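Mind having a look at this structure? Questions to follow.
In this view, the complex is presented without one of its protein chains, the others remaining in place.
Every chain is named by a letter (A, B and C) in the order it is written, and numbering of its residues begins at 1.
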Amino acid sequence: MNIEGKKAIWKDYQKEIADDKFYYVRSCVRQNFFPGSETAFLKIMREELKKDVYEHPCHTTCTGIGYHSDIVPVETTMTVVARQFAIMNEAGYENLMPSCITSFGLYTEILDTWHHFPEVEEKVRQQLKKATGREFRIPKNLAHASDVIYKFRKEIAAKAKYKLINKNTGEPLKVVDHIGCHYAKMFPSKGVGGAEYPYVLAGMIEEWGGQIIDYPERRHCCGFGFRQYLVQANRGFSVACSKEKFESMKPFKPDMIITNCPGCPMFLDRWQYVINEMEGKKYGQNEEGIPVFTYEEVAGLVLGYNPWDLGLQMHQTDCEPVLDKMGIEYSPEDKYKTEVNALYSESHNLINV
Amino acid sequence: MSKQVIVIGGGVAGLEAAGQLSKAGIEVSLIEKENKTGGHLNDWYKLFPDRRNSSEVKEYLDGITHHDGIKLLTNTTIEKFNSNKSHFSIITNEGKELTADAVVVATGFDLFKSARKEEYGYGIYDNVITSTDLEEMFRKGKIVLSNGNVPKTIGIVHCVGSRDEKVGNLYCSKLCCVTAVKQAIELREHLPESKVFCFYMDMRMGGAFYEELYREAQEKWGVNFIRGKVSEAGEAIDNKLIIKVEDTLAGRPLKMEVDLLVLMAGMEMSEGGKKISKMCGLNTGENRFFAVADHHYGSNRSNIKGVFYAGTCTAPMNITETISHARAAVSEVMDYLKNVRK
Amino acid sequence: MQFDPFVIPFNIGLYFILIYSVVRSVIWFRDLSRPDKLRLQRGFFGTAFVQSLKEIFLESLIHRKILKTNFKLGYMHMSLAFGWFLLILFGTIEADIFGTKHLNAPYKAIFFRFFNPEHGGMGFEAVYGFFMDLILAFILSGLFLAVSKRFYSKVVGMRKTTRLKATDKIALISLWLIFPSRLLAESFTSGAHGNGSFLTGSLGSWLATFLPAQQMAYPFWWLYSLSLGTFFILLPITRYMHIPTELFLIFMRNSGIKTGDKSGTYSEVETHSCSSCGICIDACQLNFSVGITNIQSAYLMKAIRNNDDVSDIAHNCLMCGRCDLKCPVGIELSPIRMIQRRAGEPENDFRNIYKGYFRSRQSVALEKTNGSSAYDFLPENNPKKADVLFFAGCMTHLTPTIKNSMIKILEASGVNYNFIDEQGGVCCGRPLMLAGQDKEARELINYNSRMIWKSGAHTLVTSCPICYKVFKESYYLDVEVLHHTQFIKRMIDEGSIKMNFLHKKVVYHTPCDLGRGSGVYDEPKDVLKHVSRLEKSKFEDENSLCCGGSLGNMKISNQQKSKIARDAAAELTKGNPDILATACPLCKKTFSAVTETRVADISEIVAEAMMQPSVKKYILKQVNSIKELANI
Partner (left out) sequence: MEKFGFTISKGRQIDYESNDRRIAEYIFEREPSFRLCIECGGCSATCTTGNLTQFSLRELHILIKRGENDQVRQNIRKCMLCGKCTLVCPRGVNTRNIVVLAKQAFQKSDEYAI
């Protein structure tokens, strides 16, 4: 592996990421899947990085799940998205920062469509006006929340209490990065590092002390694939995808997986349990599973947040092996006893500060 | 006083054109950007389909250009181009002015930069190489992996940068198929224990004796041909490359391990050619090669009277075709010089 | 002096071979099927026995057939076989007449001169001695040819000579030594006693001039006895087993026993009757066209006798049947090859000496099948009723001019016919049989039989000799099967089709499966004579060549097939004919690719020669209208 070659490619795929004044839109599913992640993100943005991040209570789903499941027609989706833009404009923000990869992909796709087919945009404008009386402007900057963390990875590293280093051996942790398909596969130029060798998570890992693993099936989908997962009979395909990835990364003996998509960590995490139940097959060192994290959780761990406050107890594959390696102190008895909203002080309970 | 012609490019086409022009008594200024002539011929060890040494062709070209009427300017590029009806003048990077009655553009081709096909990992994975890298290995007589081991399984990917809208090249480079077959045979010759797999979209063996070479590769050398475009390569922990392809004839996706992956880089309009096209106002086609005046009977003529094309600056060609094309260019030049009104 | 230790080797050998023969005969007889046992019993008391004696004399001793094919080779075989027979016969008589008593032990006759050294001085004794010397000289002349053949096969006019295994070599040397050692032994004895006739006497007296004849004689008598003993003991595991076995073969054949399709006593006897004379090698196109010289029938027989894995040899054959008809011993070579093909590869092929003497019957690999049908996808077929069925066959479908010509002929002939595989039929089954896959072939045969039966036809016409042979031999059909040449001949004879004479020079190639395979030689030629100038070639009828395209051989390459075809076509077109005619779509296709001469199936030539049906119809129409007008 020649890292210089990768760097050359990364250089070709640099995107513009806003510096401050973000309009944050949450994911539909992440709050259920990994409830600590978005909260941790906000805390990092506001308290650690001192950035202005705004959330709006009227923000709805982007309809991405419905769109990708062939339930919601594209024009409807566009109109919903136009409404999000309008609300953002009304709040006085221009830098859209979705938490969800599919939303990010969808926004990117819609902006590109409008760019090539202005008549479609015009039609959507009229529809939005008719339906809600609102008008919208195209966001000045569109960056996924992981792009923003990538941008501030050095600032986070400067404040780090822990590093992605095995405390006992001094070796960097071997980290597999898994990028959501909708992040850059559709529009490689919109992703940090492009679609083939994405750098968005790799950059964080590098900065925080870990060693990134490149394995043959790194491009493969986690198996979420909307239709695959939503229909019970198709779930076999979903698991098979995850399994293919686990088999491929196995020889590299990864310590952990880091992801930037709502679905991926869910499936890479949960399917390990399912594979074990169905086929008795376990992955990871000592067969204790490969812990799967969101990038916010990893950032939180690096910054020294309480693992249980980050919601790591909600993982099906235990994350303790990684915590132990990093030397993070935690109390096992507190695992399921954490206080509600422990990450935030009272005032942070509201959506916007 | 004899007529003067400037030939731009000292590759196969340029050398042949210069040689033939000087034979006809024309004074030729041959401009080459590198420090020696020969162009891509210098990168090739043996030529298809008869697998003769490329130096033999080079010797021939050197022979015909060893002529008093040829003024060779190496390490020379063109900075300025002026045309005044039938009079051309060129200012080189060294500030020298050359004048001529006609110009032959023989700027040739550049090999497709394989790193642009990011999914194959050229420049990233240690054992992904290009056809030219392999020629270099043949010349050295040593085919080894980055760790010094001898490869056992070798994959050859056809159409890298050809027939690929994603890299903006819709055309077929024509020569990569036969190069792949030639190199597959040579690999089997050098490494009798190895297994060689060619991954092709179509086998385009249109030239004389190409199909016979293909058959020989199958029959005598046991080269395996799998129809399908390699979608991606990845590196396994043991440095082996895992490639994915659809075995389109089995109608099934296929995954296999190879030790070495050779990319058959296609041909593209050369950077020098692009520069000259802009500088001189020469038209280019959708494939970015120079647009010829007529595809059937005017493939040496350009949109500027007195400026002619020779060789692969107009389209992918093999050496035989390049030499023929260069000779045709000379005949056009001679005709032009005879009839041009001053 | 009635005994000497040197006779012991001979005695051991002789009694061994006698006992062995009895045991082997009993085993063979026991293994015969019941009907074959009955045939043999009937034959023993019938004309078959007399017939066999005659044939044994003519073929086993005189070697008439080899003499006919190749005089020198025949003479070699005859001198050895017939000469030795005479030597034994007259030697026994000699011992009986001139010996000390009657009914001597065999060794007394064989070594007569040793025990009666003073014998043969004059008178009748001398005449008899002259006669015995003459026989010995006769044998030795043949032996000289045999030895030369071994080192230089051109001597007897053969291109190839069979290769030998180690035991064969020892047996061969002992055989070679028998007669020279007898000559020398007798000569020395004669030399010592001053008698002997023109050969032994002269040689003996000359040798005695410079050698101590008395002392020299004894070692040669030992050598003579040892050679005989060795030869007898090795006989059952060498090719010389053919000497006794051929007698059984002739008798069994005359009793009406046939090879059949399974290995058994008869095929075993046939296998052992092969003398490796090599005539089959000479006849084989694989030999003289493409230089394959290890698969011919002689090698197959040898490999079977040696319990070798014969599957490669068995399958590497065009199945043209040329060797069958040329075999001087009359071994049914192709059926034996087919048995080997069906047998597949043997499960175990361990060998030991005992195995050599008592070869276990071919162990056939057990087929591992799930018993289900391989062809259950074949659709139900309900053909329309007709008197005559035309079955084009797979190969005819790839040569559409033959198909179209046949349609034209059938239309013109006015018979009520149905082109049963017009939309592409199911294979006749012979190709599977040729690959040894009888079980699968039977499925196709049953399928086609059902279809033919349903059509209610009484005649089945096919264009393909491959189909024809299998329809005739392996289908149990209640219909008359005709090859299209036979059908055309009949139509011509009946006057159903009228033709113009084409002024074209035609040479006819007899397809293997039609000619040698099914015995149809004349009808095609009659048809051709009717419409063209038929010329003769060097390879007529039974001697016809194979086109090389045979489905029988799956081992040779396409290039080798082409070479065979090129050579055959070159031979056939030596007289520069206008048309190379054949009666097989596969021959046509194979030849067409390799010759400049026009290649045509007989049906095509006939269709070309036929009055245009449209013209005929037009004239008839005019005639009828005139008739109608006349009636009015």
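Everything that follows uses one rule, which is that a contact is a pair of C-beta atoms (placed from the backbone, for glycine too) under 8 Å apart; a residue touches a chain by one contact, two chains touch by 3 or more.
No experiment lies behind these values; they were computed from the predicted model shown.
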Chains in view touching the one left out: A, B, C
Hidden-chain contact residue, picked from the options C:Leu199, C:Cys317, C:Leu432 or C:Leu572: C:Leu432
Looking beyond the chains shown, say which of B:Asn42, B:Asn224 or B:Asn239 touches the absent one. B:Asn224
Chain not shown: contacting residue from C:Cys394, C:Ile488, C:Ala568 or C:Ala581: C:Cys394
Mind pulling the chain B residues that touch the left-out chain? 203, 215, 218-219, 222, 224-225, 227, 247, 249-257
Go through chain A and note every residue touching the omitted chain. 232-237, 239-240, 243-244, 274-275, 277-279
Footprint left on chain C by the chain that the document does not show: 315, 344-345, 365, 367-370, 374-375, 377-379, 394-395, 397-398, 424-427, 429, 431-432, 434-435, 437, 440, 444, 549, 551, 554-555, 557-559, 586, 589
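Everything that follows uses one rule, which is that only the chains that are shown with their structure count from here on.
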Hey, how far is the Cα centre of chain A from the one of chain C, in Å? 83
Distance-wise, how many Å sit between the C-alpha centres of chain B and chain C, to the nearest whole number? 64
For chain B, jot down the residues that touch at least 2 other chains. none
Of all residues in chain A, which touch chain B in the complex? 1-2, 4-6, 8-9, 194-197, 214-219, 248, 251-252
How about chain B: which of its residues touch chain A in the complex? 115, 118-119, 121-126, 232, 234-238, 242
